[in-house]
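My questions will all concern the structure given below.
Complex shown without one protein chain; remaining protein chains in place.
For chain A:
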Amino acid sequence: MSRPEHIAPPELFYNDEEAGKYNSNTRIQSIQAEMTERAIELLDPEGPSLLLDIGCGSGISTSIAESYGHVTVGMDISPSMLSVALESQEVEGDMLLADMGNGVPFRAGTFDGVISISAIQWLLNADKTCNIPQRRLNRFFETLYSSMRRGGRAVMQYYPESDRSQQMILDTAKKCGFAGGIVVDHPESKRQKKFYLILQAGGMRTLNTSEMSVEDEKVNAKKRKLKRKHDMSTREYIVHKKDLNRKRGRLSVPKDSKYSGRRRKAAF
């Protein structure tokens, strides 16, 4: 899968030509619409709310959120994408030209909820020397937390590049006060796999997890590590590995004996 983050910074990548695709390409539109519907389902706002759409782009997600009766404010860094949104005239809410890495410019407790479709992976990009990903992440989540009402929820669909970047985003969000985790839709399919970062800004509202596959990353990683360590030292594992290497034709495989897999005596 191609990653636009590797090509150019967002304000340059989404030029008139790229932005035009969002207006004409029905495949992009249907995928974006589907993800927006899912994000709003996960957001589950109580009644008509004021929502922030981060990386609103051509306004596909914004107009869908409005069709549910919410009032929206969108922000995006690409002027071309915003002008597409203006031309289409489907967005009633306001839009800002702003960089999420510089923070969300709203006063405390503004929004009932936040959605973002395919945007926050851009935060990890460093296109200029003044852009330090960790600092941008910190600033983004700090200001996002304060701009949300206590108990408000943010649902952000994004494309994590690696486990490390995913961990970095989640850790920063938690450090800034959010509670939350990642919901993975269609985990079995590489193409359709979608990550939704769900964050809760204070308050006590539990997420309905009955129909979701929620991965608790830390616990899983710990278990995996423990298991591997245990396996590696057993005699069966060593014999199995040796057999495997013999079958593959390696010449320097030691013989099996009663000493295989035994611990050495402690040195003097």
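Here, a contact is a pair of C-beta atoms (placed from the backbone, for glycine too) under 8 Å apart; a residue touches a chain by one contact, two chains touch by 3 or more; residues count from 1.
Criterion: contacts and distances are computed from a predicted model.
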{"item": "Omitted chain (choose from \"Trafficking protein particle complex subunit BET3\", \"Rabenosyn-5-like\", \"tRNA (Guanine-N2-)-methyltransferase regulatory subunit Trm112\" or \"Protein prenyltransferase alpha subunit repeat-containing protein 1\") - UniProt protein name", "value": "\"tRNA (Guanine-N2-)-methyltransferase regulatory subunit Trm112\""}
{"item": "Of A:H6, A:R27 or A:K128, the one touching the omitted chain in the full complex", "value": "A:K128"}
{"item": "Contacting the left-out chain in the complete assembly, out of A:L42, A:I60 or A:V73", "value": "A:V73"}
{"item": "Residue of A:L50, A:A126 or A:I238 in touch with the missing chain, whole complex considered", "value": "A:L50"}
{"item": "Option touching the unshown chain, where A:A8, A:I28, A:L96 or A:V253 are the choices", "value": "A:L96"}
{"item": "Residue numbers in chain A that touch the chain omitted from display", "value": "47-50, 69-71, 73, 75, 77, 82, 86, 92, 94-99, 102-103, 105-107, 109-110, 112, 128, 130, 139, 143, 149"}
